[in-house]
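Left out: one protein chain. Kept in place: all the others.
Moving on to chain A:
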Amino acid sequence: MQRDAPRLREVSRFAGLERRVVTERDLVAHSVSVMAPSVSALGLAFVLPDVVGPGAWLSVLLGFGLAHLLAGAFGQFARRMRAPGSLAAWTARGLGVGPAMVVASSLIFGYAVLTAFGITAAARRISGGWEAVSGEQAGPGLEFGAVGAVIAACLVVIARGVRWSTRFALIAESLALVCLVVVLAVTAARWGLPSWSDFALAGASPMRIALGAALIMTITVGFESAVGLAVESARPFATVPRSMHCALALTGLLFAVSVALNSGPAGGHGAGRIRWLRPGEEHSPLDGLILLGLALSLAVLALCAWTALSRLLFAFGREAIAWRRLGAVHPRAKVPHIATLAVVPLVLAPVAITVATGHRLGWVTGHLLETATLALCVAYAVTAAAVVPFLLRIDELRARSVCGAVAAALGVLGLTGVVVWHDAMAGRGWLLGIWAAVVGAGLAWWLVLRGRVSGLADRIGAHDETLRDDVLLPGQEGLHV
């Protein structure tokens, strides 16, 4: 016996965005860009063997393995929902409004800090590249000018539309990866490959390995940022979950190669540290080019985090849980232009604090990045925990899904605990204070909305529902595809 046809929308809740235009390749590039593998593989990977000691490769395995577990848990939602509100919408479906608002505030803070970090770090690499090419000291004017240039470039690229901006990210990130491969090849040729004994676990400290895995989390945060583009993606239920795993696999492979090289003779010679091709020389045009490649990668990180944040704010505008104008879409560019512009003050705030406190550019964002990692990791754990009630609610609970989600949530919470303990021991408790403020802001947002907005539970967690034009119904006439 046939059931009655469900009521389907004629027009999407998220109407106005350009639908089904972002390809899987572009989605992978977006996710890879937010992780900026060229920057981490030439930065953190060069120092990780020194920080962790024996067993650095285990840290890499643990860190990226955990990120894959998280991607699997997120995939349970991404295969069923297209939601620009990303993790906040998913959490609302599983755990309800309160946890969703905490996740929402954590995502806003996390993506804003990632964007600001990308911009300021790109400006510093541009300045460093100039110094390497010219051999002259760059003044602060160049760095602040570069900040303005990167912000303007991001806005111009975003204004061209999502198809153009994601393709730009793909090309730019590919160029940055070429720089990374060149450096790794030169490092291997100059210092030689590691031997099996370099990977021995004798003298390894489990606590240091866990700390190394927690450091890996700082480079994998944001891997899920492409889920905000699901409405604009072609076949999102296939491409979005796959793009998260592909991006993690690519980034993990490059990072592992870099860690492996630096676990061998290259690490002992102090390879890296800004001059990869001509170590120890101030004037090195080739290293200047590499630095400019890294600046490009960081600028693309900012672009992609900015795009993800704009989709998040756009969703909150459409759900009417934030300023409604955030849900506006530019009729020609088909991007949420008000939400995009709303990010500017969030990005400029760390720069303003830097100027006010007299620190060097990047000091504030560098510290905030640690808190943002903490906030995002807690948001990831909450979202992973939401998988179980969500699947139970739609009657599709399976043991395998439960095990994956629970393992991901517990693993992230465990590594987050290591970070909290490390920060507390290092006398950086104020970072935890900022994180508590972010969580408090989410709870306060919830309490304010609860008193003012009716039907809050129905608003939050909105997804791009199946439209009438997307289905074949009994007795349907005039089929035009």
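We take it that contacts are C-beta pairs under 8 Å (C-beta built on N, C-alpha and C of every residue); 3 or more make two chains touch, one makes a residue touch a chain; residues count from 1.
By our rule, contacts and distances are computed from a predicted model.
**Q** I want to check something: the complex is missing a chain, and I'd like its UniProt protein name from "ATP-binding protein", "Na(+) H(+) antiporter subunit D", "Sigma-70 family RNA polymerase sigma factor" or "HTH iclR-type domain-containing protein".
**A** Missing chain, UniProt protein name: "HTH iclR-type domain-containing protein".
**Q** Can you list where chain A touches the absent chain?
**A** 1-9, 79-81, 93, 235, 237-238, 394-396, 398, 465-466, 469-476, 479-481
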